[in-house]
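Down below is the structure, laid out as structure tokens.
Every protein chain except one is present and positioned as in the full complex.
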Amino acid sequence: MGFLTYLINGLSLGSVYAIIALGYTMVYGIAKMLNFAHGDVIMIGAYLVFMTMTGSGMPVVVSIVISIICCTALGMLIEKVAYKPLRKATNLAVLITAIGVSYFLQNMALLIFGSNPISFTSVITWQGITLAGGQLKINGVTIITIITCLIIMVALMWFVKHTKPGQAMRAVSEDRDAATLMGINVNGTISLTFAIGSGLAAIAGALLCSSYPVLTPYTGSMPGIKAFTAAVFGGIGSIPGALIGGLLLGIIENLAKAYISSQLADAIVFAVLIIVLLVKPTGILGKQTKEKV
Amino acid sequence: MKNLNKSTQKLLTTIGLIVVLYLVVTIMEATGNLSSLMGGLMVPVCAFSLVAVGLNLCVGYLGELSLGHAGFMCVGAFTSAFFSKVFMNTIPDVPRFILAFIIGTAMAALFGFLIAIPVLRLSGDYLAIVTLAFGEIIKNVINTLYVGIDGNGVHVSIKDMLSLGMEPGGQVIVNGAQGITGTPRQSTFLISVVLLIIVLILTYNFVHSRTGRAVQAIRDNQIAAETVGLPITKYKLIAFTLSAGIAGVGGVLFAHNISSIQATTNTFGYNMSIMILVYVVLGGIGNFRGSIIATAVLYLLPELLRGMQNYRMLIYSIVLIVLMLFNWAPGILKWREKHGFTAAALSQKFGKKKKEVQ
Partner (left out) sequence: MSLLEVSSLGISFGGLRAVDEFNLKIEKGELYGLIGPNGAGKTTVFNMLTGIYKPTDGKIFLDGKDITGKKTADINKAGIARTFQNIRLFGDQSVLDNVKIGLHNSFDYSTATGIFRLPKYFSVEKDMDKKALEILSVFGLDKEADVLASNLPYGKQRQLEIARALATNPSLLLLDEPAAGMNPNETKDLMDTIALIRKEFGVTILLIEHDMKLVSGICEKLTVLNFGRVLSQGETSTVLNDPEVIKAYLGE
């Protein structure tokens, strides 16, 4: 039963990674940039939920909606102020700017919320279920996290495939110049991508802190890096890839913690990533592109 | 050949600049015009400058983005600190310090080499993420590493101190997350500056050698480089190994400046790798002098802003974003050209300002 518990908890953690990884993978696919600040949007989202729910006593749903709206706006604002002017600059310049934005968000949070860790009240009060005669207990948070992740994935895949803005997204990610020539509003599409990614980050923040209830201004940073790893793992630019990468990463991390060494878990996760990339250089579901001579 | 002269001139100016800055800081220190806090930052500035130079060789000349250079710095720091501590009482100070440098640099280079073999098959963002992963693995493993020495020899464990099974009287050298404590503090500002200059000259020589040209050819156009008969992997390996070795030199300096080192996210993790990348990009990709100046300014900036307490890192981040937009945004570049704020015009202005400050 121990193994099953670890596996299910790994799935739950992996679901959070997958939701965060979506933000990375969509932005990378469409704007061809690593949005290093994405992890910090998660942290802001978690603080917003904490403030509205625990601080002002609002109902859970309302506070999550507020958090989603604020993060969406934040994501779009960041894109407009910091990234949009650099659209035609080198990738490295955009990367460094994203790092600057990440520092900015962390230190803004530090000023507003202080450096003391906040103990986060779970957004999910359901205790969960007990199976196999009390031997296997699954927390409500765990179940809700996994279900939320699956719903988001299905919805997003449907959105990208069957709606006009979704098709525009695919077109821009395929070939930005050609999309422009076809009359697609590229700036609007990129902005929409940031909006969706950041809105999802708010959900990820609430779920992450419900499972791991310690919130500091640096909470988003490491999960952010790992989720990015997950996106690369699954094949960056691919939505199902983010799901697979996220889930695998979460499971590997939890099993490594349980059976090998909790301190070496991160090293093991990264080692697996390296091995996957060496065998399949563009990730599990990534597409191979070759330079034309 | 005129070209060569021009870049030689640039190297000499950079060395001159370093020497002048060294003298200014030393004089300020002697006359009591430099806070001890600032004085204490001089060796780290040189150490990080070295890592930045190493990373710039990788980013600017090999053309590959590495997010794991703090890992190589970490290897240099820990292997040399380990060596210095083990032989603290058996080898005299000076030869031990020199040996520590050789060992730290060689080990960092060796790690660079071993990592490069698989990593260089990838390119672009994939290479960046794998170097990041390697950096994290190095940090993580060192964090869980316990090494002790007693009469029976060396004991290694990745669990805890007790599992080392040491005899009484044995000495724990590497103590897990506590790292290594009690390293001799031998790095002085003078040694740092001399090392920085030596590394600069050797790096310059490398870039302007047959191998350096091949490396840059591969960066500029790999397919063309292959068709003129260059062995791509060999030269990529050489450049990456050198780059890691230089980061290792920085690590040795750093480790012997403070008496205890730990492998935390901020000292040797991806945060530090990213910091150094920021120095490299802001200083100018491929521009070693720029790397050093950017390191000095950005490393000291938070200290200079210390009076502003909580706002300093916020200001730092805003400065970073604004600088990037100012330097790279096509719209702003156009505006600058129109209003005479081009790099040439600004460097003239800044040049004057710098002299006034000194």
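As written, the chains take the letters A and B, and residue 1 is the first residue of each chain.
Criterion: a contact is a pair of C-beta atoms (placed from the backbone, for glycine too) under 8 Å apart; a residue touches a chain by one contact, two chains touch by 3 or more.
Computed from a predicted model, the values in this text were never measured in an experiment.
Asks: For the chain left off this view, which of B:159, B:185 or B:213 is in contact with it?
Replies: B:213
Asks: Among B:232, B:258 or B:305, which residue is in contact with the omitted chain in the full complex?
Replies: B:232
Asks: On chain B, where is the contact patch with the chain that was removed from view?
Replies: Spelled out for chain B, the touching residues are 1-3, 202, 205-206, 208-214, 216-217, 219-221, 223-232, 238.
As a working rule, only the chains that are shown with their structure count from here on.
Asks: Find the geometric centre of each of chain A and chain B from their Cα atoms only, then give the gap between the two centres in Å, rounded to an integer.
Replies: The answer is 31 Å.
Asks: Using the touch rule from the top, collect the residues of chain A that touch chain B in their complex.
Replies: It is residues 28, 34, 36, 82, 85-86, 88-90, 92-93, 95-97, 99-104, 106-108, 110-111, 221-222, 225, 228-229, 232, 236, 261, 263-264, 266-267, 270-271, 273-274, 277-278, 281-282, 291, 293 of chain A that touch chain B.
Asks: Which of the residues in chain B come into contact with chain A in the complex?
Replies: 59, 65, 118, 121-122, 125-126, 129-130, 132-134, 136-137, 140-141, 143-144, 158-159, 223, 265, 270-271, 274, 277-278, 281-282, 285, 310-311, 313-314, 316-318, 320-321, 324-325, 327-332
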